[in-house]
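The complex appears here minus one protein chain, its other protein chains still in place.
After this line comes chain A, so read on.
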């Protein structure tokens, strides 16, 4: 009876089933197109990031027109990789994983494909407006309010699809990934709305805007990218290794501690800022408690493979997931450390923060996104991956590139922080960190190379006409040979 109701609703929402040929109803097509089109938003905005690094050494590089100047380019870089690539690959992975975890199909492939189109069109318009300098001016929330509304509608459709898939499930028990996916669905719209209140229409005192700005800046990472990413790890690791997750209880402790503590973290971005001490402390103390959910993930990941550590060597996907876990731990140790008022007094406003801000989005969640695509895309196209050796190149270029970039930024940041305290001339400090800015370009170029190899590998996987090795299509616990 329930199944009939759901299919009626689906038909009611999409009356003309055959007239929308652009919107496939083929199984898993939404996941496939979402993930593949996310590659555009990996490559282009990341390339802009590399340009920005070059601009910080040679300021007149690509500076002949207002559209290519630093500010607009930076907004396209950040919005592109976060709202484009990362969000899309994670939603694509959810479209693939959620039905399998619940033993059903995605409620509506067509609706899924609507969101694929909406996402790409929205991102294109968004990038265009940002390049033209049409911006709300709020860091990480630069899109103007009509586009924010568009995103809210789009995300609502994703949420509708996810919850209807849950509603029509055959498997009653929720695996932990389902918890994380559903939590993300609940939190994303709320976080996004708080951070995107149109202050040009509704007056909010500046200091509260600052607070809400960083409520978004922090929680979009914690209650969207993190929870989606962790859900993906908990799905991929057992699938790829054939080993059960070390502890189900631990993963649930992780989920609820994220739910309880993460949302408090916003004010630690305002350490030593114009907010009362109680609010600063309300942000800093929960930051320290974040070690609990981080530890549960790390313990689970390592616990799962502890007797088969050779998998890290033998299997590129496992190597990606483990590395992502290590960088996740590092980012989440760095975060609370920086949130201390005394440490923040040194490191805030320096390049240290830039290094920190790249660690989780790139070395954790981009890696998880890539691992997910290595696993899912061959399964959706029926082709084995074009080249595991190229996948290995992607891994090493990305990991080493990030380490070069991160370490140069962190070193530069520490130098800046202490030099400012010593009262050194601002320009002398700019001069002193120039070598590190050059190293950062090198690291960025390696990261970019890693992404280009990844793109090539994916494109060739989709385009290759005959499968070299027949791929196990079922989702039994198969080992991926690397």
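Convention: a contact is a pair of C-beta atoms (placed from the backbone, for glycine too) under 8 Å apart; a residue touches a chain by one contact, two chains touch by 3 or more; residues count from 1.
What we mean here is this: contacts and distances are computed from a predicted model.
Set against the options "DMSO reductase", "Dihydroorotate dehydrogenase", "TRAP transporter large permease protein" or "Cytochrome c domain-containing protein", the UniProt name belonging to the omitted chain is "Cytochrome c domain-containing protein".
Screening A:190, A:309, A:333 or A:459 against the full complex identifies A:190 as the residue touching the chain left out. Check A:26, A:314 or A:431 against the missing chain and you find that the one touching it is A:431.
Among A:160, A:291 or A:354, the one in contact with the hidden chain is A:354.
Touch with the hidden chain on the side of chain A covers residues 55-57, 59-60, 63-66, 69-72, 74-75, 133-139, 163, 166-167, 172-174, 179, 182-183, 186-187, 190, 194, 199-200, 203-213, 215, 223, 252, 256, 259-264, 266-267, 269, 272-277, 279, 282-283, 286, 341-342, 345-346, 348-351, 353-354, 416-417, 420-421, 423, 426-427, 430-431.
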